[in-house]
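Excluded from the complex is one protein chain; the other protein chains are retained at their positions.
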Amino acid sequence: MSGEILRTISRAITALVSECRMHFLAKGIHSRAVDPSNVAMVIVDVPKENLESYRAETEKTIGLDMNRIFEISKSIGAKDLVELSLIDETNLRIKSGSLEYSLSLLDPSAIRREPKIPELNLPAKIVLDAGEFKKAISATEKVSEHIILKSDKNSFTIEAKGDVEKMVFTMAPGELAEFNGGEARSMFSLDYLKEFCKVASAGDMLTIYLGTNYPGRFSFELVGGKVRVEFILAPRVES
Amino acid sequence: MSGEILRTISRAITALVSECRMHFLAKGIHSRAVDPSNVAMVIVDVPKENLESYRAETEKTIGLDMNRIFEISKSIGAKDLVELSLIDETNLRIKSGSLEYSLSLLDPSAIRREPKIPELNLPAKIVLDAGEFKKAISATEKVSEHIILKSDKNSFTIEAKGDVEKMVFTMAPGELAEFNGGEARSMFSLDYLKEFCKVASAGDMLTIYLGTNYPGRFSFELVGGKVRVEFILAPRVES
Partner (left out) sequence: MSGEILRTISRAITALVSECRMHFLAKGIHSRAVDPSNVAMVIVDVPKENLESYRAETEKTIGLDMNRIFEISKSIGAKDLVELSLIDETNLRIKSGSLEYSLSLLDPSAIRREPKIPELNLPAKIVLDAGEFKKAISATEKVSEHIILKSDKNSFTIEAKGDVEKMVFTMAPGELAEFNGGEARSMFSLDYLKEFCKVASAGDMLTIYLGTNYPGRFSFELVGGKVRVEFILAPRVES
């Protein structure tokens, strides 16, 4: 994989937790975790077709300190090739050019149980440039600590309401990459959404699925579509 | 107006105060304020000719939290069009592309009285690139907390004197855009001058009017001449 893929995976996971289980499945790399307050879940998938080379004779699960992986990934150029391999039962080797790390594995059974991925029936689907969403999210930052995402047949809107001001960001169907006009309205914590957005840049595609006072799904296609990162976020109750 | 104009106006005002009165006059937008310690005054003017569209059926004065306006302006691209309008007697609408803010107005009578603009008879006039002035000001920063601006028929100089070192920045008449060689010498607080300079970039024109132990006028032509920001600063007594 590239340095960019390693950085993207580790940044996505560390948005919610510092340690996780990583599964090397027949179809590729998979990991998921729920944050300590049970408000958000992250699901990461890298299909083996998107890797330069991938070999998993038997499916294998390891425990990793993702903060360390994220730090290591920062020493590696975005386009540089990285090779991950298990040296033995207790060490992961991360090799890129002249640089080689070996990192102790964690006992997977000592890491918090993985969540089940919930089945959600969400009426609204919105597809847009993650950079646009990021800009709107950062514009709300000084206004309020939570925002309302709303969808109806006319538009997708992001609203934030502070003590002396109100902000509304509106996108008409024509400004969205895809939009089904489903009815939905849920409030979310800004802190989580900001954290999610850090994995993405302008040009990355973001698909949002929404319901009313219901969890939302935020699904990012990253590194030119090679990595899929999905966050599921519980709504906040409007007061 | 452009996002850049909104940012420039709000940054100029917030250099001295957080709340101000804004006047929508027949000839354009005007605002002025004096800082809490009565040392400096800021005067902002945007003639209506420099705005894409301007309508003020009756002259109107509103009270604004300029810190909020400055924050909002940061969410708007420099070249993006911004539309300001009064929704009703208590709210200002700021609209740019997909983004729309509504901001509560402040009661103008609750904001500190506006200063009269003093008539100053200042013998020296110096016109130079604001970027040059900014560079010289920032070079004095580690030397002293106040600087002496001096003009005579030979040159315009900026001097700073510390315990172990002295700095002199000299510009000959030929290096200045305009210079009348008037005699003047006044000392000013560096903190204020640094704050003033933040509104400007290299390429913006700055006209300085000086006297001897007398207030100075620092008049900036900003955003390609569309916005005029003038600061008047009281001198410090040399000890």
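By letter and in written order, the chains are A and B; residue numbering begins at 1 in each of them.
Note that in this section a contact is a pair of C-beta atoms (placed from the backbone, for glycine too) under 8 Å apart; a residue touches a chain by one contact, two chains touch by 3 or more.
The structure presented is a predicted model; accordingly, all values stated were derived computationally and were not measured.
Touch with the chain that is not drawn comes from one residue among B:F24, B:F70 or B:F169, which is B:F169. Touching the missing chain, out of A:R7, A:R68, A:K150 or A:R185, is residue A:R68. Hidden from this view is one chain, which touches chain B at 135-136, 138-139, 142, 164-171, 175. Counting over the whole complex, chain A has residues 65, 68, 71-72, 75, 98-104 touching the chain that is not drawn.
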